[in-house]
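Quick one: structure below, then a few questions.
Of the protein chains in this complex, all but one are displayed in their positions.
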Amino acid sequence: MSSSTVEKSGFSGRPKGESGIGAWLTTTDHKKIGIMYFFTVLVFFALGGAESGLIRAQLAQAEQNLLTEEIYNQVFTMHGITMVFLVVMPLSAAFFNYLIPLMIGARDVAFPRLNAFSYWVYLFGGIFLYSSFLLGGAPNGSWVGYAPLSTDAVSNMAFYAAGLNIVGVSSLAAAINFIVTILNMRAPGMTFMRMPVFIWMSLVTNFLLLFALPIIAVALFMLNADAVFGAQFFEPGTGGDPVLYQHLFWLFGHPEVYIMILPAMGIVSEILPVGARKPLFGYAAVVFAGAAIGFIGFGVWAHHMFTSAIGPVARSAFALSTMFIAVPTGIKIFNWVFTMWGGKLRFTTPMLFSIGFISMFTIGGLSGVTHAIVPHNAQQHDTYYVVAHFHYVLFGGALFGLIGGVYYWFPKVTGKLMSEKLGKVHFWTWLLGFNLTFGPMHMSGLLGQPRRTAVLPGELGGTVEIYNLLSSLGVVVLTVSALVFLFNLIASIKGGVPSGNDPWDARTLEWLTPSPTPYENFPIIPTVTHRDEFWHRKYAEDDAGKAIPVPAGAAEDHDADAEPEHIHMPDPSYWPLVQTLGFFPFGYGLVYGNFWLIGIGLAWLVIGLYGWIIEPLAEGDDDDPVDEPARPGARAGAH
Amino acid sequence: MRETRQTRAGSRRRTRTVTGIVVLASLLLAACSGEQNALDPAGPFAQGPHDLIVPVAIIAAVVFVLVQGLIIYSVIRFRTRKDDDGSLPVQVHGNTRLEIVWTVIPAVILAVIAVPTVQGIFEQMDDPGGDDVLAVEVIGHRWWFEYYYPDYDIYTANEMAIPTDTPVRLEMTAADLARSPEQGVVHSFWIPRLAGKQDLVPGQTTFLNMQADEPGRYLGQCAEYCGLSHVNMRARVEAMEPADFDTWVEQQSTPAEVPEDGTLEADGRELYNDLDGRQACASCHQVWEDEGDARAAGQGPDLTHLLSREEFAGAIHDMTEENLRDWLEDPNSMKPMQYEVNGIGMPDLDLSEEELDALVAYLLTLDPES
Amino acid sequence: MAAGVETTTMGLDHRKLGMWTFLGSEFLFFGAFVSAYLLYLDTTAGGPGVEIFDIPFTSISSFVLLMSSLTMVLAHHAHAQGDLRRMRLWILATAGQGAVFLGGQVFEFNVFVREGLTISESPFASSFYVLTGFHGMHVFVGILLLMSVYVLSLIGKIKPTQHVKTEMIGLYWHFVDIVWVVIFTVVYLIPEIAVLE
Partner (left out) sequence: MSSTDAPEQASSTDEHDDHHPTPRQYVNIAVVLAVLTALEVSTYFLDFGVIAIPLLVILMVVKFLYVAGWFMHLKFDSRVFGRMMYTGLFLALGLYALAIIVILFDSATIA
């Protein structure tokens, strides 16, 4: 904090807490929020993992009834919802939070309080969803929540509709925040084509969120209205069209797939060049392929509905667009491989996870192309083949990339290294467990095992049973592996080896500042002259294109003439936390059709908003700073 | 973890498991034939898609080997060696020619695959036409399939009889409760060896073509999640020689026989129609007894020739006296349903021992063979 | 918020950029409801359909909402001139017109419900109420925001220099107006005329 004088006026003062639990509850620091996202994700990952354990326990043998059908249906639904909305998406958000300001050379995000708001809404949305277990049963209509099954009174799917809408508010607020941050807060000299690939992929992802979330919000509101308030959107009895729900869901749902995978692609694009000690092969191609994937991703949604009530023309059109999207994906894969080509690879744990990502994601991509063969899609659809496919994309892809990112940026956050030995144990068991779990599902699916079945039917035969047993054994391996990771994480936080500021000989701006990152990120905002700015401050290329280190201390030369500037950091605030509590009455009101609760929730949110607006600012308002003029040369005002 | 608990389930399974792992390698190679196996087509509408996917799978396998080989080669070839001098590699930023190559080649491959795919879509969906096409209407209920043969005015459930070498055109929808689309949910009809799946949407009609080359029993099940007992919604196709099919049609077109007065079976029939204030079987299930009456279907499966089917309750239980008795005694323990909540499924009728005896005896008379 | 003392990359105000970003996403929100409404125009399940609309009445309330955009932009203009007093006057006028529009909507809904068009009547009814209802919610939020500008400027929390704040609320308000321009034509007028023919 640069200023400790907090103006006391209006309805409240501003919190001062710089340490202890209060500092976390009121923080608006993007780094703290990123860390909170990460640890919350770990909790939900444990829950989602436990659910997958229950699923695999039930299916380990044919005709087994450890769980009743009802419980099983709740468990697999919550597994899907948890992993998609409470694990992979917020884990990406953790990276966005911690890294976007650092990698673009900024001190924080554009709207720090909105950022805290996003986190609390996410946390409370997750708690709200899980509270359904105590309130008569969790959602049991699968993560896609197809109407009209989900509008049935017995479906518990009102929790799904309200809960996901709450989580959606979090993502939408975060998306706006990150878009503005990336567009508007880059360090001087950081043009679009000098942005790290991770920043590019973050930008694309957040645009996808921005435009996809309102669609699912509408679908969920309609679902909620049907289930609780007697509306007829998807009720065939009065002429409602259940397929409309499917269209709306997948109009969101397919961009959602890229929302989950693109951040991991960005992370891998950062780690591979560092591990190979040469720049990313075809930066422009990787960036444009990412943007193309994002754009085309909106035009392929009906390929999730090839067996639904859509006709041959639509099936053909969406088959073509689906095949088309494989091209930019292929471009990325080849560029990553050729980033390694000719390098000097160091197989650190993040590098291993990144290489694992390319390899596993390729498998998911290839099985994805087979889905576009529409006539045969009718055989694969809703079978374990599809389950295998999307786990190869989201687990083998997204999670491998994100976990690689955890190992890679752990020193940045803590100033310590994670154990490489345990990291390698984690990687190999993770790879083994993953393939053991999901590899056999390709076969069991083609042999006729449909997904979302509470029991493994014995009539599918012994071969399918064995494949299922293998999958279940794989989960045991994955559990052990996850425990190794957790142990490594905790042990390294407590007693990891000091990493120094730049343990990987990295390329991007976040490593320019000390590790762990100081509160203000950069004592002096760097001026960017190259893509991979930090690398270029350390190395120059000779005539043959070989990199040679520049003399020590050169890194500082760039900014030698920069004057120390006034550092303006966001103030902590109670209001994001206080305001977001209003989502609880609001959500329960939507679930139980209680207008009083909805009203209380809305009033709470509005009061919270007013508190937020009125809250005093330590250094005056944005357009009206109270302290001395800013550094020379900086334009005052927001424009 | 949790898996270890299940090894208690039975030693028979344990031995099977051990042998299973031993023979795993051979399993991975051999395409094994099962009755619900999508890799083993038994009719033209399953064969077409299969012929399409095999070359695609081969191309995918080649690409797989190529990419993974490239990754493994790079990893081995470009690892940092022990005697490395610590200098940095040549800083290559990209290569436009290579970028073009790996943009164009996949695009061309995909374009080649796209042509037969689009052809296949239309072939798969077009009405096969011709006089010999058998029409069957399929209605997905929670949680059983109902079949109606409009040409013969026959209602049956779970098991669909079809003649071999004859294209079958399924006209499908979903409904619950008094056959109205109200409360219907989306199902999907799937007999992997005969055709891919197609969803059944309440309030709409979808179509599926199917044909069996050989007589036999083909297994399938509902493939679109439809709630509580989704897993207990199986489907079977009984393909028979055309002559046998004609016999089947004849049997099904004969009304059920009414048991003689004074017998246990006759008492059962009484109870069937009137259960003393409890909901009578006849209010949901039809038994067609008189040629003069129009055949009609109720909320539950048609029972006129119940014993002509091998299984009941969504084709999850064998049609045995014991199973029928258990079913009537406590249907929810045989198959989870939610009659008490929203009227979906079979109610628990709270039957006495005597009533059970009589009803089961009556049900066992509903056999066209007798 | 660091915007005040730091140069922004694109030379744009964070909050304005954020608001425009949000508005871009709102099109997909309303677009989905409008699409559902168009799909269900004829799906009235025997209940009332578009003929129930009272075009002259809705025209007047639409006109009021449209004119509130004028007072809104005048409020911003006054603020940009540093004239808080006139700004507050125009803000009140805008909020008042918003309230008139909302009152009209409540009245209209009441009439429709009495004539048998309840939300449970048909998919048409559901999509009509939820679409126009969500628009009404947006107007309501807009009124709350306008009142907060009014009060904050009274207690000195919004200063004459901070017209970006009025401009932001204005962007939101005009957007809500634009959406109604579309709804008035697509939801009310065109279907009604198609029925009349």
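We just call them A, B and C in the order they show up, numbering each chain from 1.
The working rule: a residue touches a chain if its C-beta (ideal position, glycine included) is under 8 Å from a C-beta of that chain, and two chains touch if they have at least 3 such contacts.
Remember, it's a predicted structure, so these values are computed and weren't measured experimentally.
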Residue of A:241, A:270, A:533 or A:615 in touch with the missing chain, whole complex considered: A:241
Sites on chain A contacted by the missing partner chain, in the whole complex: 183, 210-211, 215, 241, 243-244, 247-248, 251, 298-299, 302, 308-314, 623-624, 636-639
Touching residues on chain C - with respect to the absent chain: 10-12, 16-17, 20-21, 23-28, 30-32, 34-35, 38-39, 55-56, 59, 62-63, 66-67, 69-70, 72-74, 77, 80, 82-85, 156, 159-164, 167, 170-171, 174-175, 177-178, 181-182, 184-186, 189-190, 192-194, 196-197
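To be clear about the criterion, only the chains that are shown with their structure count from here on.
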Overall pattern in which the protein chains touch one another (line/ring/star/complete/other): line
Distance from the mean Cα position of chain B to that of chain A, given in whole angstrom: 37
For chain B paired with chain C, centre-to-centre distance based on mean C-alpha positions, whole Å: 50
Cα-centroid distance, chain A relative to chain C, in whole angstrom: 33
Touching two or more other chains - residue numbers and ranges from chain A: 235, 239-241
Numbers and ranges of chain B residues touching at least 2 other chains: none
Touch list for chain A against partner chain B, complex: 53-54, 56-57, 60-61, 64, 66, 68-70, 73, 140-142, 146, 148-149, 152-155, 235-237, 239-243, 276-279, 281-285, 307-309, 311-312, 315-316, 319-320, 323-324, 326-327, 330-331, 333-335, 337-338, 340-347, 355, 358-359, 362-363, 366-367, 369-370, 372-383, 443, 446-448, 450-455, 457, 459-466, 469-470, 472-473, 475-476, 479, 539, 541, 544-548
Parts of chain A lying in touch with chain C, wherever the complex brings them together: 10, 106-108, 110-113, 172, 175-177, 179-180, 183-186, 188, 190, 210-215, 217-219, 221-222, 225-226, 229-233, 235, 238-241, 244, 248, 251, 566, 568-570, 606, 609-610, 613-614, 619-625, 630, 634-639
Residues of chain B that touch chain A when the two form their complex: 1-3, 5-6, 9, 13, 16-17, 20-21, 24, 27-28, 32, 34-39, 46, 48-50, 52-53, 56-57, 60, 63-64, 67-68, 70-71, 74-75, 78-80, 84, 87-95, 98-99, 102-103, 106-107, 110, 113-114, 117-118, 120-126, 180-186, 188, 190, 192, 195-199, 201-204, 206, 219, 221-232, 234, 336, 338, 341-342
